[in-house]
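A single protein chain has been omitted; all remaining protein chains appear in their positions.
So, subunit A:
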């Protein structure tokens, strides 16, 4: 079996008396979509924050491409290959769609210390940004102010910015949230192809999407992974049904 691209080893995080992550060990292998599901407050975002560097775990390690990145900050982990999207869009609202994507391309280029040439005139950055925007379907909105985008378009832009990074793995926190069924279906088809570029750790509430996409699913409840398996295994697991899926009816 191929070495995992990303693995966590016993990640534990406490907020006071609350254990938000309780010894979470999981991995993401090349070419796969590994979905993490769980009820609200299960600790999915907390897990992602620890993987991406926004939160320090109390215990445990994070490995990316065989390298221990636990001590690295968010920016260094991004440079090491993490491409992350946010549950709540984190975009420069005053800037244009193109500028947001170009920021990603600029980060990827690692050359922000240029004080004179026009950013928008940098052909390489611009080509990369426009290409990624076209892929998510925002080609017609390059110069729109991000604040004027619909919720769905902001979600698309989140994905486009991650694409500009050409990451070794995508970490996505509820990319379908609030998209509506059309939007979810479109994004589902998109992610289905995206896994060929880089594997995806996908936190998602939309069960149709998860069951359609995931190679493996981990179920997180109260900070603990209670099961990891294929979609079929997870759907038939009595424990999972009881703890989580049952609530969905």
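Observations on the structure shown:
Throughout what follows, contacts are C-beta pairs under 8 Å (C-beta built on N, C-alpha and C of every residue); 3 or more make two chains touch, one makes a residue touch a chain; residues count from 1.
Everything that follows uses one rule, which is that contacts and distances are computed from a predicted model.
Per its UniProt record, the hidden chain corresponds to "Branched-chain amino acid transport system permease protein" from the list "Alpha-ketoacid dehydrogenase subunit beta", "Rieske (2Fe-2S) domain protein, MocE subfamily", "Branched-chain amino acid transport system permease protein" or "Paraquat-inducible protein A". Summary of contacts with the chain left out: across A:5, A:28, A:62 or A:102, the touching residue is A:102.
Note on the undisplayed chain: of the listed residues A:29, A:61 or A:145, the one touching it is A:145.
Per the touch definition above, the residue from A:78, A:149, A:169 or A:214 contacting the chain not shown is A:78.
Where subunit A meets the omitted chain, the residues involved are 52-54, 73-76, 78-79, 84, 86, 90-96, 99-100, 102-104, 106-108, 110-120, 122, 125, 143, 145, 161, 164-165.
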